[in-house]
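Rather than the whole complex, this shows some of its chains in their spots.
Which chain is which? They are A and B, in the order written, and residues in each are numbered from 1.
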């Protein structure tokens, strides 16, 4: 793995490195960790990399690595801010490298469309780290719905409240707040792009449904902020189900409370990222159940993404690592000329990324419209 | 207290009787418990009432009771289905009786307007049993927001999911389902009238704000059902806050999970009816707190509506009883020619009832409209 971004002071880069390292299947072999070459160099030292594998730019990395004989990187991990996803992803694909890319996919819909075409034409792997779908009990929820246990789905409520942008944090030195609230780096949406896309992805992933119409009300509550820090959205799905999606970064005191409820004709379920090892399943006609990771009666997809026995909590990094591990297994299969186990093909792709970019665009359009419903 | 409705087989009548009895301030002295005189008679026996105080109709009860010398009822409690609130309420007021009425106030907006006028012209007490505002920690939430502890309010999420109408229960003998899903008895809305009004009332009560615009998507999911059994609503408040209200009776497996989250510039709170003795308070800059009933640092309104020490759970009936007890105290003050303690003036009135009827009307209008926003 070669990394673009994620040098000293970054947040998500470290997450990617830990996630990639956890299962002993992926090695960080090189990187262009910062647009500042000196910071890139120092970061490389932190990671115990040899100096000649620490590059001054992603372009240099891709150019040189492609010609390395044995130990060249197998794929590029892109962990830069949104506006800096497209160029390295494009170049990596064009030079034959698989890609793991942080979300949202890129800066705008045009870039997204081009990346999809490129992935399709090259046949390379492209994984997008919508990491919340990596949780074992999210797999369980999906499998239960897919198997019809809940009956026909009628209602979906997906929420993503955070409170960390309740004040104008971007006016301090806070690096994460800085670029996320800046339309030139984050894109046309703030909270909706950063976390709303996670909610959208989670809802469609778990239910297997597609949102077809939406009605959005976005707000920038903090004075002077240019992008939305809160959004409430009515949803309609392709099977007639209705729903609500709301995401906020001004829900004061909330940490990162992504959660989803899905109700069908036979029962409902509730999964909450803050207690990710429990899936609450409710039924019309029997007691509520707590499904837990590491217990035997789970679906194969759940078990395949669980590492340790019941009662040993797995968290955010393990879920994130499930994406990397699946990518690693699929790459290994490719190297061996084998078909990957279908269980491991389960990671978000460039198509999920395109859908997320469309969601951003449609939500912003709906917010500006006086029409009740905007097609999605 | 004389009761209209609530005979054998009814649900909410028993709740009213227990709530009225709990504090030893109110005595059930008479009633017209059913439109079926024989059922009314038998019900009176259940309640140990003398035969001559069990009436065949509310009209008979009001007519006779008003001429009783000493022990006549002080007020009428109306616990019939929605379409049978107006007539007894009107007659009671016109004959000088105070009224406690179940919610929603009545059948339509015209009736509501007339009742408001009648209450204002007679000067009689009129309490509406939006019982959830009777919980001590709902009082605490309201007092905290009123005192500015959360700062300026930005976002409100109020939910009322139930699952008991997930199937076509009205086709069985289930009495509660029968009238609630029938537009000739329930009114123009189903779930929105039955429980959506509770949510609306709770949100405005706790925040002290008014909803000014809404955008609703209502659905009758169960085939053949005439009224909505689910609704999702975007809200805008008079101070610029945004919000979401959703209520459902097809959220399979949910019991009665009314809950509300309110976020301000300084913190947020979460109250949940299923665990009513805990108020979760989150802050921008300090640990989350669990405020509990029966502990000393609560607001006077909280303490005044708590009966027993911390750790002794109070529930639905106690909250309901707070309305009755406050009504009793206010009536006692009237009888003594005194001003009631302002703490006891805190119960829902005919004005809350009017607001609820307007909410029903506006939500239904929004649902039928292609305009995004409907004024409220």
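The rule is short, and it goes like this: a contact is a pair of C-beta atoms (placed from the backbone, for glycine too) under 8 Å apart; a residue touches a chain by one contact, two chains touch by 3 or more.
For clarity, every value in this text was computed on a predicted model and none was experimentally measured.
A.B. asks: If 2 of the identical subunits are displayed, how many subunits does the entire complex have according to this structure file?
C.D. replies: Result for the total copy count in the complex: 4.
One rule holds in what follows: only the chains that are shown with their structure count from here on.
A.B. asks: On Cα atoms, by how many degrees is subunit A rotated relative to subunit B, nearest 5?
C.D. replies: 180
A.B. asks: Can you tell me which positions in subunit A touch subunit B when the two form their complex?
C.D. replies: These residues of subunit A touch subunit B: 150-151, 154-155, 157, 159, 161, 163, 166-167, 215, 217, 219, 221, 230, 232, 234, 236, 242-244, 246, 248, 250-254, 261, 263-268, 281-284, 288, 369-373.
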